[in-house]
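A quick write-up on the structure given underneath.
Excluded from the complex is one protein chain; the other protein chains are retained at their positions.
Going by the order they are written in, the chains are A and B; count residues from 1 in each one.
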Amino acid sequence: MTGANHWKDTVKPIIYSEIKGNSSRFYTLATILAVFILVALACAYYMEHYGHYVTGMTNQVVWGTPHVFAIFLIVAASGALNVASIGSVFGKAIYKPLGRLSGLLAVALLTGGLVVLVLDLGRPDRLIVAMTHYNFKSIFAWNIFLYVGFMVIVAVYLWLQMERRLNHHAKTAGVVAFIWRLVLTTGTGSIFGFLVAREAYDAAIMAPLFVAMSFSFGLAVYILILLAACRGSGREVGDVVIRKLSRLLGVFAATVLYFTAVQHLANLYAAEHIGVERFILLDGGIYTFLFWAGQVVVGGIIPMILVFRPATTGLIRNAILASVLVIIGGFAQVYVIVIGGQAYPLELFPGMEVASSFNDGVISGYTPSLPEIGLGLGGVALACLIVLFGIKLLRFLPVSMANEVIDPHYKT
Amino acid sequence: MTDKPDFSPGRRSFLSAMAAAAGVSLAPGVMLYAISKSSSAGANATGTEVSSAVRWGMLIDLNRCDNGCDDCVSACAKENGLRGFGRPETDAQWIRKVEIRNPETGHSKSLPVMCQHCEDPPCVDVCPTGASFKRADGIVLVDKHTCIGCRYCMMACPYKARSFIHEVLEDQKPHAPRGKGTVESCTLCVHRIDADRQPACVEACSDTGGGAMLFGDLNDPQSEISQRVAKYASKQIRADLGLNPGIRYRNL
Partner (left out) sequence: MAPRGTRIVMLVIMIAGISCLSSVIYADDAMGALLPVIPMGQGESCVKDTDFMRRNHMELLKHQRDETTLRGVRSEQLSLTECLSCHAVYGPDAVAVTVADPGHFCRSCHDYAAVSIDCFQCHASRPEIAR
């Protein structure tokens, strides 16, 4: 093939190529995504022009649906790079061909998440101020640095992966990206973990919990994007890849369940936290439902059953279903963390019953509003559009990931 | 195909002419900028900086705070131009009356709660741009020029003191600028303090309310507030957080 890249390490070189991207399906998909993005921009304009009273966010629940989407996307972005890390940093040959798409997806998801976050600001026109005035005591400020740095590092990492002469430096870039990513996700988790004031957050375990979440959500999104891209461009994905990725997803989902369990068990032991634990686990209405049904069952237990039970057929279907369920469970988890954590009132006077004109002592209500949902979905659409155009313009996708191509020792 | 470098003399002279034109048009602007920088430094205000020798604080005696009285709340709203829009979830509140009731004993009390002006404010720690800051004399404020409206400080405040402005505002009070998309909280009536007056809530409480609120300099051992906190027991809300708020309550 003219102009194809060659991977030096495997016996059979992995060939990457752009997708043709000239079918009506491609353009239809691109148009649909563009429409979602335009709707999101309209929502952002509406929110900014009239003020946030048009949304469901209040003085009690200050971060709402846009933040749920943004945090999911940002956390998944960091985890999406995992696949490339396993290839470059840990040297697993079977993952190496998957590395380029992994980097592209990481950048795309992070962009989508950041756009949603910035457009929801009270003063998005002050973005320049945010980029030039830093309070280094703030984990939020550190996160801004980490996000921008992540983009740069992944760009360099991708370039080195695709570069012929300097390709051997890709491992160094991969190690840097891996460490940066762990710091970044720790920082994202610490945005909540450092909030001593709020009962639901004040916990060091938020940081490793978010790292585990990033592994799980990122891989789920990666599996879906990989299968969609290959299905759409007629490229084969073999059992070996699917089985490996599915099992890995199951392991990550189990890790998330573990950290969640530790977080809640530790909280239950402290009498001062019984209130918020009862709220999340027992009588919080929608939050309790989302926690048990969404996060634990749909997002954890069922995907694990799907990928770990012995199966020889329906592997792709299981992988897709497990990934979708993990993503749904992930949204539920972020919703419970972000919004459930704010809905529970602050304990100004521990042990007392409190009432005031400012929602003291009561569970705050929150209803997602259409502009918020529109903005959040636009972020997802932007991420998808970036991936779509990425694989059309540059060589991110291997031509084939059939079993014989991926694994040089494969025997039928 | 061999390419000859295209260094035609016409192009070279055009480029040098453009460079000269650019330099000629930029030079006066640069000069003016330099002049303005040096001269604006001279046009300083006649006031003086506030210093940390002073620490403003309040002492609120809850035995004198009446359950049904909210003079402090109305005075604050009037002074700072806080207008309700009939949307209690999103309307700003700088000070509020909180009723607390002990479920074990049945004893109930009411107290005004506003920004506690902590010595170690979590809202200042978490602000990404540094807009939330503590003035040298202890007043915690939001610099609306730098606030990007991320609301992280609202998440971090243990006292739920901060409000976000959810709508377009008009006809603000000139001494209390507030605008859509920024976060605000009780300023301890900094515009009044700088004019050697008392905060509006304290004034209203002593004029028409129960006379429960006392304002003064906690760093001055001769001030009335310092003498009272030395003499009578007083507490801070959530003292366990170690923030050392400037607002103290007696008989809590």
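Quick note on the criterion: contacts are C-beta pairs under 8 Å (C-beta built on N, C-alpha and C of every residue); 3 or more make two chains touch, one makes a residue touch a chain.
The structure presented is a predicted model; accordingly, all values stated were derived computationally and were not measured.
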{"item": "Missing chain: touched chains present in the view", "value": "B"}
{"item": "Residue of B:48, B:63 or B:105 in touch with the missing chain, whole complex considered", "value": "B:48"}
{"item": "Touch residues of chain B, complete complex, unshown partner", "value": "8, 10, 32, 36-37, 39-41, 43-50, 133, 135-137, 141, 143-145, 168-175, 177-182, 190, 194"}
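Basically, only the chains that are shown with their structure count from here on.
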{"item": "Touch list for chain B against partner chain A, complex", "value": "73, 85, 87-93, 96-104, 113, 122, 124-131, 146-152, 154-160, 162-168, 180-183, 237-238, 241"}
{"item": "Chain B-facing residues of chain A, complex", "value": "48, 50-53, 58-60, 62-63, 121-124, 126-127, 129-130, 133-135, 137-141, 144, 191, 194-198, 342, 346, 348-349, 351-360, 365"}
